[in-house]
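Note that one protein chain of the assembly has been removed; the remaining protein chains are unaltered in position.
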Amino acid sequence: MTPIIEARGLSKKFVKRLDLAGKIAQRLGADIHEEIVHAVDNVSLSINAGEVVGLVGESGCGKSTLGRIIAGILPQTAGTVLVDGKDTADMNSTDRTAAALAVQMIFQDPFASLNPRMRVEQIIGEAPLVHGLTDRAGLSDYVDDVMMKVGLDPLLKQRYPHQFSGGQRQRIGIGRALAVKPRFLVCDEAIAALDVSIQAQVLNLFMDLREQFELTYLFISHDLSVVEHIADRIVIMYLGRVVEAADTEALFDDPQHPYTRALLAEIPRLDQRKRDFTPIAGEIPSPLNPPSGCHFHPRCPYVMPVCKTEVPKLAAQHDLRQVSCHLDNSTRRIID
Amino acid sequence: MKTQANIHKETPLQRFWSEFCESRIAVGALFILIVIVVLATLAPWITPQNPYDLAQVDVLDGKLPPGSEAFTGYTMWLGSDGAGRDLYSAILYGIRISLTVGLAAGVIALIIGTVIGLVAAYAGGRVDAFIMRAVDIQLSFPAVLIALVLVAILGRGIDKIIIALVAAQWAYYARTVRATALVESAREYVEAARCLALSNTRIVFRHVLPNCLAPLIVIGTVQTASAIALESTLSFLGVGLRQTEPSLGVLISNGFEYMMSGRYWISFFPGLALLLTIVTINLVGDQLRDVLNPRLKR
Partner (left out) sequence: MTVISVEGLKTHFLTRAGVVRAVDGVSFSLDRGEVMGLVGESGSGKSVTGFSIIGLVDAPGKIVDGSIFFHGDDLSKLSARQMQALRGSRIAMIFQDPMMTLNPVLRIDTQMIEAIRAHEKVSRKEAWTRARDGLAQVGIPSPEQRLRAYPHQLSGGMRQRVAIAIAFLNNPDLLIADEPTTALDVTIQAQIVHVAQKLCRERGTALIWITHDLAVVAGLADRIAVMYAGRIVEAGDTDDVIDHPRHPYTVGLLGSVPSANQRGQRLTQIPGMTPNMLALPEGCAFRDRCTHSDNQCSKAPQVSTDERGHAIRCFHPQYVKTPA
């Protein structure tokens, strides 16, 4: 089966170039350099139709950047994105538009992600009208239909975003994406900014829509418990690289990478009472100046000399399980 | 599905208006400004004299103090100037010209500045750097100097004054629009628009530009006031509008020679009118800035 989305060796560098004054200062011996951030570093990922893949990591791990490259919002520095097995860079403009519409994105901030000067009808209806999915005459019905699908009252379509609550705004954002009939949704922390009771509503909506429209999700989150709930497969990133990828169940039952273990140990859970919080030490390093070798080595309890010099390969163990760590299975067992 | 909460019932315009009304001074200023604009617009129908029509102006009526009876029978409440023009009529006609020049210059500069600012923000790189350096250079000269030089080259007349004012002011708009557009372009709704495969033109003009309007309205008002002041300055210096079409600056300039001889009113009343116009526009502009600035929102 051809994966619906495939990322091959994706990298993204953000370079902050020096301006003229900076260049002169540098010539004069000032300690300033071009700042390069390797936000995404050679990441490959393939997602089959109907799957829900969770992409988890902490701030600066590049999960949002990766999501934006896949959604076609950011250009990659290296690597290719394939939609239905075809490289988006080789497509003609018609195909490229179709591929772009097939992959849509849901954003974190329900306030910044809606144009404050547009009415809901325009927000949802603009793209379908431009791309000919509906005409002016049918627009009103089209928007009504989309609004009902995401649980909004169509009577509210003449209102502006600020007249809605956070949860409703997020529904508008989902409606805007659904209106162009996508097959793949990149959800970037799509429920993180909402209240707990509203999170559950939106999470349920995502699950209903998945069933109804046979959608495939890349669900980006910092919150493992949310991802555990919705995802079939989980990919864990740390400072731009994938450190572990596995089926949700396998990952939670038997986390292999020390970073995954730390994350799992530290998510707060309802069933743990009066626990002693025993955190993993250290800060998340700055992506501007990541540690050598395995990026996790300064915080890793099992660090070995090789970890400081060599980047571990992301090795497939069996089937879909991948781990990027110098510890081999036997060593890991001994540590347990 | 429940309907919306009551607090959000007011439309953005109603909300804007009720916030604007929080300052009594601004409301008062707006009222005076509206009165001034209405009087100036209706000038040909409500003034006893057309100061441009030489047939209606009599030199024998010259330099009459306020409240004097004119030769032709009506009362000159504000007196008359050296040429025998009724000051009340001349001031209303003068405000008309000053407002026209200020507004025309403001609107044209706004359009040109907005387009240039948007291009700079969206193109980025060298284009942006080039435009912004040009703006920096322009802004490092006083506006009045640029206008003076241009008027000296172009000559006098309403159209030339407007060109000079636009040239002196477009840079303010360009800089503001570029800064706002850069901030707005980084917002998620613009990313969403790109994700929906909308064209760049559409994103710039339908998504980014409408969200840059708030700061534009604010500097638009302030810059219009300063355009009026600039025009008056040029006219006062004698390089602006012609004597035959007196703007406020020309009127003040005309009366200046009589200041020391006790005929204060010839300069004083046009000066007062100019002051009122500019101060009220600025007060309204200040309140607009407070209401429209998201950083001051609670």
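Chains here go by letter, A and B, matching the order in which they are written, and residues are numbered from 1 within each.
Simple rule for what comes next: a contact is a pair of C-beta atoms (placed from the backbone, for glycine too) under 8 Å apart; a residue touches a chain by one contact, two chains touch by 3 or more.
Keep in mind that this is a model prediction, so the values were computed, not measured.
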For the chain left out of this view, which of A:73, A:263, A:300 or A:327 touches it? A:263
Please pick, from A:65, A:113 or A:248, the residue that touches the omitted chain in the full complex. A:248
Residues of subunit A in contact with the chain that isn't shown? 58-59, 165-168, 195-201, 203-204, 207-208, 222-226, 228-230, 248, 252, 262-263, 266-280, 283-284
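FYI, only the chains that are shown with their structure count from here on.
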Just the number, please: Cα centre separation of subunit A and subunit B in whole Å. 49
Given the complex with subunit A, which residues does subunit B contribute to the contact? 1, 3-5, 8, 12, 187-189, 191-199, 202, 206-207, 210-211, 213
Sort out for me which residues of subunit A touch subunit B in the complex. 68, 71-73, 97, 100-101, 103-105, 107-109, 112-117, 126-127, 130-131, 151-153, 155-156, 159-160, 162-165, 173, 176-177, 180
